[in-house]
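In this view, the complex is presented without one of its protein chains, the others remaining in place.
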Amino acid sequence: MSTPRFRSVIVLAAVMVLAVGVLGAVGCMPKAATTSSSSSTPVKGGTLSYYIGEPAAIDPYNAQETEGVQVVHQLFRSLTDFDDYDATKLVPAAASTWTVNADATVWTFHLNPADKFSDGNTVTAQDFIYAWNRIANPNTVNTATKKADPSQISYHLAFVRGTDDYGNAPKGISGLKALDANTLQVTLKAPFAEFDYVVAHPGLAPVEKSLVEGGVDYNGSKVAFGEMPVGNGPFKMSQPWKHNQYIKVVASDTYYGAKPYLAGVNFMEYKDPDTAYLAFQSGALDFSQIGTGKIKDAESKYGDSADGYTSNPGKQVLLGAENSVYYLLINNKISVLNNLKFREALSLAINRQAICDTIFQGSRQPADNIVPPGIAGYQPGAWQYAKYDVAAAEKALADAGYPGGKGAPQITLAYNADGGHQPIMELVQADLTKIGLKVKLNPFADFPTYLKALTAKNFMVGRLGWVADYPIIDDFMNPLFRTTSSNNYFVFPNKTFDAEIDAARKMTDPTQRLAAYQALDKQIGDQVPVIPLMFYKHHHVVSSRVHNFIFSSMYLADLSKCWISK
Amino acid sequence: MSDDIRASEVLQGGVVGPQAPPEQEPPTENLARRELAGTRTLWGDAWYRLRRNKMALAALTWIVILVAVTLTADLWVPQHFGMPNAINTATAEANQFLGPSLGHPFGTNQLGQDMFSQVVYGARVSLSVGFLAVAIAVVVGLLLGAISGFYGGLADTLIMRVADVFLAFPYIIFALLVLSVLPRDFVTGSILPTVLTIGVLGWPSIARVLRSSILSVKQNDYVDAGRALGANDGRLIMRHILPNAIAPILVYATMSVGGAILTEAALSVLGLGILPNNLSTMISWGQMIAQGQPYLTSSPGVVLWPGLAIVTTVLAFTLLGDGVRDALDVKMKD
Partner (left out) sequence: MGRYIARRIAQFIPVFLGVTLILFFITTVLPGDPVAVRAGTKPLSPAVYKSLRHAYGLDKPWYVQYVDYLGSLSPVRYSPKSGLRFPGPDLGVSISYGRPVIAMFEETFPYTAELAFAAIAVEIVIGIGVGIVAAVKQFSIWDTFATLSTSILVALPVFWLGVMLQYLFGILLQQWTGGIFYLPIAGASGPPFADWQYLILPAVTLASVSTAYAARIMRSQLLEVGGQDYVRTAQAKGLSPSAVLWGHEMKNALIPVVTFIGLDLGAMLSGAILTETVFNWPGIGNMIYQAIGRRDYPVIFGGVSLILFIVLVVNLLVDISYAFLDPRIRLGSKVEG
């Protein structure tokens, strides 16, 4: 081997090294980060980068999952809104005032005359009627695809008269009436004294018929409404949705409320919260979820928020409780599980604190009730068996007829393998094994498969999470425990509960109503129809340049109140 | 495996997993020595040459050690390091993410479990998956490849077109769908579904390799001679054709074991791998990575150890496969 042959190789290698080096050096040079000064007076301007997953929809029509709802909440305002600081309270939104009749069946909403869509048109009662009919109609056609595409959030309107037999009533929802341009009257089919909480849902916002059906103007061409919805909220879209990448909004100058300090918000889409948090650490995001396992690290780096919901520089980690609960379902059709003492034993045997601390590093808290702390009327410890007490669990198991687990059939724990539930189930398995039971994990490949098994009652003990749509006890009692509810997968029939829910719904006196719901909550807890495990908490972090960032227990951020320091 | 092996699948007619490309080493001085040594069988020669290949020998040693460790694990691992899947919720938080120590050579994971014990028992699962999946692929592949190559005609066309279909199917999507379809009672706490899925998806490549060697062997005189002597088809295949076609299959299978291990790990990461059970010692390396990934930034060890275990094991099978190929002097061409 002689030298010239090497030379070419060396040259080639040198070129390669050089190329890689240049590539690397340039690639590693992020733009200098802006230095933040601590100013406590609001500053105008700046664009906030906000983490979300790809929403299923940002048209209020299909605003159901958390990601889409967060965006819809910036673009739209419904009749009422949840108070940012205390979600159990309502504040006026599109409606400045509202009244209800004596038996809680007829609601009258008086719209704010200053409320305008971002295209300048005033919001009228007709816009609500159109939006709600669009949601209730099972044959609504998607104007972009020309296919029937009914809304999946029609259940919010199930309270309203004329939504059950919508197909037979071609004139639309009979319970809706525009008394004048600014007055909307809603007649319910059964009394419901907390309907004003329902209408706060971001999905029930007003939309303009002409834009939904004709499209939205953008750069001289028409864009489908679902890609660039026009609403009455503090922000408006600045360009159509760039799917799987971002949604960009800017402050709306027609908003009836106080104008946002921010010039705009970029909702950056990430598939996975862990990568979002890495992006946050690299400075690309102002708001992110913190991946499991990184909470403690984040707390030491960024500091805990004072109340768990508000972030200011130095106090940036949000760990406030959310209005949602993680629970184990029990299939009451199976004889051993139909034994109350046995259910008590299961519930008492689980070390909830260990799950919260070990797996979630404190970003969840043990559940002592099915109703979370963020709901008005939450009673700590109301579910007496929702606690960790091995001795009591062993006694209950013996009382159930299986001392030390002898003779008890094997328990299987069903879950979907695609959602990070496995370690939770492993800990539950370990605890139940400790009181003498034989326990097997029973994972289903993914959520669709699992859901199918739940519907078919093909499980013994399973898991689910419940996220409240409205911050009221009713939104736990009715969907989970009513005999006919589709979420009553655990087959827990008790007609007296149904009657008690209906009775509470009629009560227009808030104190009396709350007491009725609280009694019902306790009564259901005594029967252990499900096993509450944990309450979800925020596990989010905000960058140090953002002031007064509020992320409420309803999983909604009010971005009109925060500002970015220069 | 995944995206990354698809190219080699296409090139080489499909693989169970990563496989080395065709390579030929120049003849070594072994030939001369072989002459001196006098009468040796083909396998004796191969073994002789394999022993002289340091890399292959190191790889073989590593595999033997792994097998020995997994076979004897019950005798010493739980006693010193604890059961791999044991969880004590009362002490889990205090014991999580411990650094390496004498009692926990690899430290502990997010649930306070001993990672050394997990890696050791994980080897049992990974090796079983690797060997069994390849065994299934080989059995099915040999059967269909033999029919295809020996009889030709309609059977050949049919089998080869079905093989095309299998190879054209995006591998990981197929595996995801199949694993979603299998009944869950059957899937739980067992390596069988994963093994079956990986194995069944691997047969076409084996069938193709066998078919092409049969096509080349079939023309040889000794086959005609056997046929003239009245040997039936089964005997011809078993006695004359298979022994001559076995070398490429053996090389192929050795390398595929590593591929199957990688595939299981990838399926675990996507949520469809083998599951732990605190009543048994079953744990998979892929599962360890998948479950540990959220804790990577604060405790990199939870992902590092199982990852290294996979890399060294798969590497061993690749190098051993290289060695076997050189020793048997197989030209890997399709």
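Should a chain be cited, it is by its letter among A and B, assigned in written order, with residues numbered from 1 in that chain.
The definition used in the following text is that contacts are C-beta pairs under 8 Å (C-beta built on N, C-alpha and C of every residue); 3 or more make two chains touch, one makes a residue touch a chain.
The shown structure was predicted, so the numbers you read here are calculated from the model rather than taken from an experiment.
> Which residue among B:Gly152, B:Gly226 or B:Gly307 touches the omitted chain?
Answering carefully, the residue with contact to the hidden chain is B:Gly307.
> One chain isn't shown here. Among A:Leu413, A:Leu464, A:Met477 or A:Val530, which residue touches it?
A:Leu464
> Looking at A:Asp119, A:Asp149, A:Asp399 or A:Asp502, which makes contact with the chain not pictured?
Selected residue, touching the omitted chain: A:Asp149.
> Of A:Tyr166, A:Phe287, A:Phe360 or A:Tyr555, which sits in contact with the chain we cannot see?
Within the whole complex, the residue contacting the unshown chain is A:Tyr166.
> In the full complex, which bits of chain B touch the chain not displayed? Write them out.
1-11, 18, 20-24, 26, 55, 161-162, 164-165, 168-170, 172-173, 176-178, 180-181, 212, 258, 262, 265-266, 269-270, 286, 289, 293, 296-297, 300, 303, 307, 310-315, 318-319, 322, 334
> Just the residue numbers, please: which parts of chain A touch the chain that's not shown?
1-2, 4-9, 12-13, 16, 19, 23-24, 26-31, 33, 49, 56-57, 62, 64-65, 138-139, 142, 144-145, 147-155, 158, 166-167, 226, 242-246, 266, 268, 270-272, 275-276, 278-279, 281-284, 418, 446-449, 451-453, 455, 464-466, 469, 479, 485-487
Going forward, only the chains that are shown with their structure count from here on.
> Could you grab the centroid distance between chain A and chain B? Build each centroid from C-alpha atoms only and quote it in angstrom.
44
> Flag every residue of chain A that touches chain B in the complex, lowest number first.
Residues 274, 278, 291-294, 296-297, 351, 354-355, 357-359, 417-418, 420, 422-423, 426-427, 429-431, 433-434, 438-446, 449, 453.
> For the complex, give me every residue of chain B touching chain A.
Touch residues, chain B against chain A: 85-90, 92-93, 96, 110-112, 179-180, 184-185, 187-189, 271-272, 275-279, 291, 293-299.
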